[in-house]
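Below you will find the structure I want to go over with you.
Showing chain A:
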Amino acid sequence: MEHIVEMLNVSKSFPGILANDDISIQLRKGEIHALLGENGAGKSTLMSILFGLYKADSGVIKVRGKEVQIHNPNVANALGIGMVHQHFKLVHNFTVTENIILGIEPVNGPFLKTADASRRIKELSVRYGLDVDPDARIEDISVGMQQRVEILKMLYRDAEVLIFDEPTAVLTPQEIVDLMKIMRNLKAEDKSIILITHKLKEIKAIAERCTVIRRGKVVGTVDVAGTSTQVMAEMMVGRQVSFKVDKRDREPGEVVLDIKDLCVQSSRKTQAVKNFSLQVRRGEILGLAGVDGNGQTELVEALTGLRKAESGSILFMGKDMTHASIRGRIRGGMAHIPEDRQKRGLVLDYTMEENFILEIYGLEPFSKRGFINRKAIRAHAAKLMDAFDVRAGQGTLSIARTMSGGNQQKAIVGREISHDPELLIAVQPTRGLDVGSIEYIHKRLVEQRDGGKAVLLVSLELDEVMDLSDRIAVISHGELTGMKLPAETNEGEIGLMMAGVASGGHA
Partner candidate 1 sequence: METIFSVFPYAIAYTMPLLAAALGGLYCERSGVVNIGLEGLMVVGSFTSAMVISGLQASMGPSALWVGLAAAMVIGAAFSLLHAVASINLKANQVISGTAINMIAGALTVFLARNITGSGNVRITMGFIQRDIPLLSDIPVLGPLFFSKTYATTWLVLALVAISWVVIYKTPFGLRLRACGEHPQTADAAGISVYRMRYIAVMISGALAGLAGAVILVTYSSEFNGSVSGLGFLALAALIFGQWKPAGILGSTFFFGIAATVANVSQVIPAFSRIPGLLLKAFPYVVTLAALVLFSKSSQAPRAAGEPFDQGKR
Partner candidate 2 sequence: AKTEKAPVAALKVGMVTDAGTIDDKSFNQGTWEGILRAGTELGVETKYLKPTGTTEADYIKEIGNLYDAGFKFIVTPGFKFETSIFQAQTKYADAKFVLIDGNPHSGDYTPVVGANTVSIFFAEHEAGFVAGYAAALQIQAGEFGFIGGMEIPAVQKFNWGFQQGVAYANANAGTKIVLKAENVVYQGSFSDVAAGQQIAASMFDKGVTAIFCAAGGVGVGAINEAKSRAVAGKTAWIIGVDVDQYPEGIYDGTKSIILTSAMKGIGTAAFDMIKAELDGKFPGGQTLVFNAKNNGIGIPAANPNLSADVQAKVQAVFALLQSGAVVVADVQGTLIK
């Protein structure tokens, strides 16, 4: 069988770490090849080498059987290799067309000639079922659309080999379904695809072969059809992984959070949350399902005090907290795992120990009469890093910025749980994490519930909501469209409610 791309014995090290250790991987023409590995295993690094962003320390890359030197993305482009990066490479205030033609602009004399490009983008968009408006500005379109722009960028450059780095981590379930469809269309046009994902279900659904990497080394390449997800997960993590969350039944207790007729405005001054009412009780995980952008962000921000509530009320532990300060809510027993860990969750330039006291630096023993107690802080950090398995090069003194996303996330989860909150608002707690880490975080959330605390889980991952929740609330267009018990419903029904099509009764 013809290999369109071969990476042979590739190694790459960063200061203090061997990110790729003698990795070989072969991509057949017209195949979808999954790349699986723990956070920090070296997947993105490997693909960045293929795309010419990094230079390998050693190893050979062959494209269509010929050895090549890929010094920079231009060479990759010329070889027909395109990449959708983990973090999109789009200019937010450019139009779709401008983003796509960037670097290979069609000109009329000295001037840009966008009309033809727009037309061609339109054609490509129709042909692959992408449905993208070439004249829309990036900041005005959804994340799913932005990803399609990235795909169009590759297609516009006539890429034969398409690399997707965790494309589904940012997508809604519906968008994931659409993306799968698009990938199949691409495959039908004889494109070859490398897909990096942590979601085994997706690999099962779409990939033919899967190469598993652990700590920079290839563990093996398997045929997806003949390998169970369990086996793949074990290959990757090096131990047994349980997907099912162990969770005994438990009677929920009194109401901890009581939201009544809450209305919240979005940053664009539109009504993002409308007359929303909900109760969360002790000893339960309440899952809030919904398509991204349906008011979850605004709801959570209103609950935590980051955003003003227009009307309605928030009762927390029996007290009216509608207009309480952020700190007042934290002190009152509310904890929050934020949606965007780098924007809100961490001070990236602070060390780990400084990050662990972000909300409690003012309390004893971490400070006394305004003076910081380093020793207590260090001990606290060491304890948490140990308890939550946060790995970092320089221990408690590691700068947060230098840590992998997975470890950053675990640190935040650990910090919030360590406050022993009455209510934990967990937004997308496992976004972008590998199955090992997901398992770990899920366990902690359940422990919280079992300890008689309340958890409000806001997630775009339907699986996660279904697995963890005791009750599932669905939000659509800022309104509560249903409340179900997991045992009495299924993904299909919830999906319809999320789309605002069917409305469910109250559980």
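Brief remarks on what is shown
Basically, contacts are C-beta pairs under 8 Å (C-beta built on N, C-alpha and C of every residue); 3 or more make two chains touch, one makes a residue touch a chain; residues count from 1.
In picking the candidates, the idea was that all candidates are chains of the complex that A comes from, given by their letters.
None of the values given here were measured: they were computed from a predicted structure.
The candidate touching chain A in this complex, chosen from 1 or 2, is 1. Contacts from chain A toward candidate 1 in the complex involve residues 51, 53-54, 72-74, 77, 83, 85-87, 89-94, 98-99, 101-105, 107, 110-112.
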